[in-house]
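One chain of protein is taken out of this complex; the other chains stay put.
Order of writing sets the chain letters: A and B. Residues in each chain are counted from 1.
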Amino acid sequence: MTTQAEPIEAPLAGEPRGEPVRTSLLSTLGVDVRLVGMVVALAVLWIAFNFLSDGRFLTPRNLWNLSVQSAAVAVMTTGMVLIIVSRNIDLSIGSILGFTAMIVGLLQAEWIPDLLGLPLNAPGTWIVVVILGILVGAVIGGLQGFVIAFIGVPSFVVTLGGLLIWRGAAFALASGRTIAPLDPTYQLLGGGPQGSLGATLSWVVAGIAIVAFAIGLVLNRRRRRRYGFPVRPVWADVTIGIIGSLLVAVAVWIANAYPWPPNLAEEYAIENGIPIPPGGLIIPTGIAYPVLIAIGIAVLMTFIAKRRRFGRYVYSIGGNPEAAILAGINTRRTIMKTFILMGALSSIAAVIITARLNASTLALGTGAELQVIAAAVIGGTSLAGGIGTIAGGVLGAVIMQSLSTGMTLIGVDNAQQDMVAGVVLIVAVGFDSWLRRRRV
Amino acid sequence: MSIRRTTAALAVLTMILAACGPSGGGDGSGAAGDCHVGMAWATFQEERYGLRDLPGLEAALEAGGATLTDNDAANSAETQASNVEALLDAGIDVLILNSAEPESSLQSVEAAVDAGIPIIAYDRELESADALFMTHDNVGVGRMIAEAVTEAQPTGNYAIIKGQEGQTNPLFLRQGFEEVIAPLIEAGDITIPEGAEVYTDEWLPDNAQDNMETILTANDNDIQAVLAQNDGMAGGVIAALAAQGLDGEVAVGGQDGDKAAINRVALGTQVVSVLKDATELGTAAGEAALQLCENPDISAVEGAVESTTVGGIEGYAVLLDPLPITRDNLQAALDLEWLTVEELCADVPSGTVDECP
Partner (left out) sequence: MTATEPVKPATSGSRPPLVEMRNIRVSFGGVHAVDDVSVDLHAGEVVGLVGGNGAGKSTLIRALSGAHPPDEGEIYIDGEKVSISSPQDARNLGIETIYQTLALADNVDAAANLFLGRELTTRLGSLDDAAMESATREVMGRLNPKFKNFKVPVASLSGGQRQSVAIARAVHFNARILIMDEPTAALGPAETEQVRDLVSQLKAQGIGIFLISHDIHDVFDLADRISVMHTGDLVGTVDKDKVTKDEVLAMIIIGKPPEQVSEKEMAQIIH
C-alpha cells in the first residue's frame, strides 16, 4: 500500500489505449452496439419461429400475447439489473411475488370486504389493494436490504433465506388456499381485451412517446451546443428520430391490428346496443395495461439509473465500492434502496400476474428469480457488477418469453425448452465476454 | 400501517419456524403413548396439506392415543432424507413418507426397513414392496376428469395441460385420460391437435395460462375441451379462455377440489373438479399407522389390496375413491364441509344452480 519503488510502466497521457475507433455508422449514431445486436438477435429469432410455425408467430395476436406474457418478468428485471450492477443478487423475488400475490388477493377478496363490509368490486378498492401490495413488497425488500447493507450479511444468503421465508409466509397467510375470483376492475391490470387501451388511446400514447423522444433529441442537441460540445451530425439525429418513431408506430399498429376476439366483441356489442356489421364487429385491442405499466416502469427505471444520483451511485458502487465510499457516498443506504425498489417491483409483478390469472395462488412466482436473473444477464448485465442497462434487461425478458412462447407454438416439449433456454443464456453471456475482451 | 404489517409477517414467520421444528404436530411431543408415528411431508406448499391431510392424520392418531412427529422437506429430496433420519433417530414406530422424490426415497425406505419400522408411502408411490401405498386412485382421478369432460363435450379438439414433466402423477393422470379418450380418438370424435398436449413448468397456473394462450393462437381458437391435471392450471386455462370470450364454452376439467375451482364449476366455466378428500386420506393413514403399531405386517392393514407399482414391483396398496364434483352434485362438496355456500356461490347468478340461492 505504501512506498515501493516500482518501475514506471504506465503509458503516456493521451495515448489512445482502448479509445474506441469512431468510424462505424453505429458509433456515429451513438447507439449502443450491444443493444442493437440484441434487437437483431430477437428479430432473427422471431423470423425463425414464424417460419417454423407456418406464419403463426408473427401475427398481431401472438405478438400481443407475447407482450403481455413478458410484462411481469420485464418489470422485475428492471430492478434486478440495478441489484446485479451493485454487485448483489436477489434470490427472493419469486417468493416476495408469491407472498404479495397472496396479500393483494386476500386484501380484495377477504380482508377489505370483511373489515369494511364492501363488496369485491367496490369502486376504488383496487387502488388501495395495489398501493398496499406495493408497500408490503417495499417493506420486505427494505428489511432484507437493511440486513444486507447495514448488518453486512451477503445478499446471496439473505435473499436465499428470503426465498424460503416468504414462500412459507405466503402459505401461512391462507394455508395455501387459492384466492379467486378477484375484483373485475383489478383484473383489467392484467390485460385482456378489456384491459387494453384501444386504438385511439394507443395512438395517443404513441404520439406522446414520439413527441417526447423528438423533444429529448432536440434538447440534448441544444444543450451540447450551448456548452460547445461536439454534436452528432444532423442527419444522424434525424435518422435516430425516424427509426425510434417508426418502431413505436409499428408496435402500436400491431397492437391495434389485433381485434377483440369475436365472442367478446359480440358481447360488447349486445351490451352497448351496437349493431354488428356482417363481417363481425372489429374492435382494435391496442396496448394492454400491463404492457403499458411495464413500459412506464422501464422508462422510469432508466431515468432513475441514468439521471438520478441514486442510479449513478449504484453504478459507481458496482464499478468500485471502495471508490464510492471514499467519494462520500452512503453506499449502505444506496444498497438498501435497491432492495426496497426490487421488493416494490416484485409486488407490481404480483399484481400483474394475479390480475391476469384472476386468482392468487400459492405457487405464483416459483422460479421467477431464475427467469429474471437470466433475463438481466442475457440483456448484458454483468454478474461481476458495474455493467448493465434497463433496456437490455427488458429486451432479455422479451427474448426469454419469445423462446418459451415460440417453442410451445411449434410443439417443442418442456424439457427441451429448458435446455434451449439454458444454451441461449450461456451463448449470450459467452458472446458478451468475447465482445468485451475484443474491445479492451 | 406498514409497521403493523411487518409485525404480522414476523409473527407468521415465527409460526412457520415453530411448525418446522422436529416436534411440531402432535401434542404429546413424543413422550406419551405407546405408538409413536413419524410423518415426513414432501412440502407444505399446497393448499391441501396443512388444511386437510395433517388435521385428518392428527385426529386419527389422537383418537388412537398415538403421538405424531412430523417435518417438512420443502420439496427437497436431500432435506427429506435427513428428515427421515431424524424421525428414525427419534424412535418412531411407524414411518409415513410423503415422498419428495420417489427414487431417492428408496434409501430412506431401506433405513426404515433395517430399523424394523413399517412404512406407509403417503400419496406418492415408492418402488418398494416394503411400503404400503396409500393414495386416492390417481388413475381413477384422471378417468373421472376425462369422463366428465367427454360427457359435456363428446367431440372436437382437445388440449391436454399436464403437470411438471418427470413426476409420476402426471403419468397416472394421463393414463386415466387415455382410458377414456382413446376409444373416442380412434372413432374420430376427438382430436388432440399437434402441440396441444403440453407439460407445465412447476404446475404453475400462470405458465398454464401462457401455454393455453399459445395453443389457442396455434389453433385459431378451435379448441372445444381442455383436460387439465389440477385446478390451479385449470384456472390459468380458463383465464386464457376468458381473454378470448370462450370461458364457459370450452369444457375444462381439473382436480384437487380447490374452492375457487368448485366455484367455477358452479359458475359453469369448469365442468369438473375431482376432489380427493385429503382429510380422508390423512385419517386413513392415521388409522393404518395405528394398526401397524400393533402388527407391522402391511398386508394385514384393513383395505390393503395387492397392487403393482409403475416399475412392476408387487406390493400392497390402500386406494381411496376420489369424488368428482360437477354441476350435478355440488351439494356433495357442501356436505363434506369442503367449502361454504358463500364460497361456492361467489358471483354465481341466482337461479342458475340449485345450491346457490
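To be clear about the criterion, contacts are C-beta pairs under 8 Å (C-beta built on N, C-alpha and C of every residue); 3 or more make two chains touch, one makes a residue touch a chain.
Since the model is a prediction, treat every value here as computed from it, not as a measurement.
Chemist: I'd like the shown chains that the missing chain touches, ordered by label.
Modeler: A
Chemist: Please identify, in ascending order, the residues of chain A that touch the omitted chain?
Modeler: The missing chain touches chain A at positions 1-6, 8-20, 223-224, 226-229, 303, 306-309, 312, 315-320, 322-329, 386-387, 440.
Everything below uses one rule, namely that only the chains that are shown with their structure count from here on.
Chemist: Just curious, how far off is chain B from chain A if you go by their C-alpha centres, in Å?
Modeler: Those two chain centres are 35 Å apart.
Chemist: Inside the complex, what are the residues of chain A that reach chain B?
Modeler: Spelled out, the residues of chain A in touch with chain B are 53, 56, 59, 61-62, 65, 69, 72, 120, 132, 135-136, 139-140, 143, 164-165, 167-169, 171-173, 175-181, 191-193, 261-267, 353, 356-359, 361-364, 366-367, 404-405, 408-411, 413-415, 418.
Chemist: Of all residues in chain B, which touch chain A in the complex?
Modeler: 1-2, 5-6, 9, 12-13, 15-16, 44-51, 74, 165-166, 194-195, 198-206, 209-211, 213-215, 217-218, 221, 231-232, 235-236, 239, 242-246, 249, 258-261, 263-264, 346-347
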